[in-house]
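Working notes, structure below.
After this line comes chain A, so read on.
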Amino acid sequence: MSWYLTVPLVLPFLTAVFAFLTRFGPAGRWISVIGNVAMLLAASMLMAKVLDQGVIAGQMGGWAAPFGITLVADYLSAVMVVITAITALAVSVYALGDINDRKEHLGYHALFNVLIGGVAGSFLTGDLFNLYVWFEVMLISSFGLLVLGGTKEQVDGGVRYVTLNLISTILFLSGIGLLYGMTGTLNMADIARSLPELENQGLVTVIAVMFMVAFGVKAAVFPLFFWLPASYHTPAFAVSAVFAGLLTKVGVYALIRMFTLVFNADTDFTHTILLWVAALTMITGVLGAAAHNDIRKILSFHIVSQIGYMIMGLALLTPLAMVGAVFYLVHHIIVKANLLLITGVIERTAGSTELAKIGGLYKTAPLLAVLFFIPAFSLAGFPPLSGFWAKYVLVSAALEDNAWVIAAVALLVGLLTIFSMTKIWAEAFWKPHPEGVDPVLEAIDPARRWAFLLPIAALAMLTLVIGFFPQTFVAFAEMAAAQLLDPSDYMAAVLGEGA
Partner candidate 1 sequence: MTDIIASVLILMGSIMTFAAGVGILRLPDLFTRMHAATKVGTLGSGLTMAGAAVYFGDPGIVLRCILIIGFLLLTAPIGAHMIGRAALSLKIPVWKPKDDPE
Partner candidate 2 sequence: MNSIILRVGTRYLAGILVLFSLYMLIRGHNEPGGGFIGGLIGSTSFVLYAIACGTAEARAALKIMPQNIAVAGLGIALLAGIAAALFGDALFTGQWLFLNPTEDSKGLPISTVLIFDIGVYLVVFGSILSIVFAMEEEI
Partner candidate 3 sequence: MSLALITLIMSLALVFLGVGLAVLRLILGPTMPDRVVALDKMTVSIVAFCGLAAIWSGDVAFLDVALVLALVGFLATVALARFAERAVIRRQQAEEAKND
């Protein structure tokens, strides 16, 4: 039973080891792809199992919770793992074209797969310290990937990324220490069980806020998001896609997990803060996007802005809002990763990611235009693409909860998102190329072209499927939200029925 949980976690590491040891040959990159296919299979099996049985927990090392480390998969974890596997597969195929031999020799595939392993671990673990460890795994491999290539920009961006993330990491670690000092346990379900028994509930809130700050940096919320726009435009496209898709979402996931399972007592206080944070994150992010003229910078700021939506779902904490948060999480990973993958193709065909320097893609690269259009307008929340449903659910949750201001902010930010998506569209696609070149996809080496286009098309297809047939996903998100709001199943699965 526990192997359903373990395999998606272990596979990326195995893949990393073998891909690294064979990095000087062509085998490395194919091991990476095969490993990610296998991971997707394993994740799907986990998903099937979770759908079948509800929350499943596995005690690593055979030590019962809370003594050993527990891996847990509820609906949210399972879907996050599946999405991680999908993104990883898409990016690893894309990397076949995007990553050169030099980077492979330096261990790109190892870094990438360990990153995926760290992400999967973060989603699956039920232990707070273990979560820290996976965060670190993820963080350090993201450091490596970010600066892989070593251009000046990357190094400079890397300094910003590394410094700010290290601060959050240490805050997180201290928080864990303090929480351990209060509860004597590290298992999240067990912490959740023992926290209400504490006398000093005010202190619990203090610790909660400490975690909020630590995860806030990871999730890139206002006013802690600086590292993201400062660095995400610098690495290779495959890398920035996986960053944009997954990394901040792990922070969001951690916030959701902690603030539904563990810190669910003083919600008046914590979730009000979160609501403000959400609103400011949305606005500042989208304005940042409006201020920039480089596709990758625009998209980076949009990540920030959209994190705000997810936090908004969490902050409202109604069943519908949680549905929205979960749905948004899933939708955003697919769409944002895809957009950055496409940006890579834009750069390769049109020669730059700066809007002033490119154009004419609509005329001569219609396929790319279609592939961009779908995720871009999905991000902007146009129906019936996946982003619409995400936004719809969140706005209705806010309106149902009489949270007028946040609903208005969400809608306004949606409008500004349209603005910057059309900015990219108008400049990169509609506008004639300033140098009069006709950018064509055929300019890319045909052997690599499919490696670029296949994952993009697949992810776009996924966006369409979610958009046109949202019921499955919404129903799933509802189940996930219900589980999040009532953690008793989770706790029972982790601690045994008696707990």
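Picked so that all candidates are chains of the complex that A comes from, given by their letters.
Definition applied: a contact is a pair of C-beta atoms (placed from the backbone, for glycine too) under 8 Å apart; a residue touches a chain by one contact, two chains touch by 3 or more; residues count from 1.
This is a predicted model, so every value here is computed, not measured.
S.K.: Touching chain A in this complex is which of 1, 2 or 3?
M.R.: Among 1, 2 or 3, only candidate 2 touches chain A here.
S.K.: Where on chain A does candidate 2 make contact in their complex?
M.R.: It comes out as residues 2-3, 6, 10, 13-14, 16-18, 20-21, 58-62, 107, 110.
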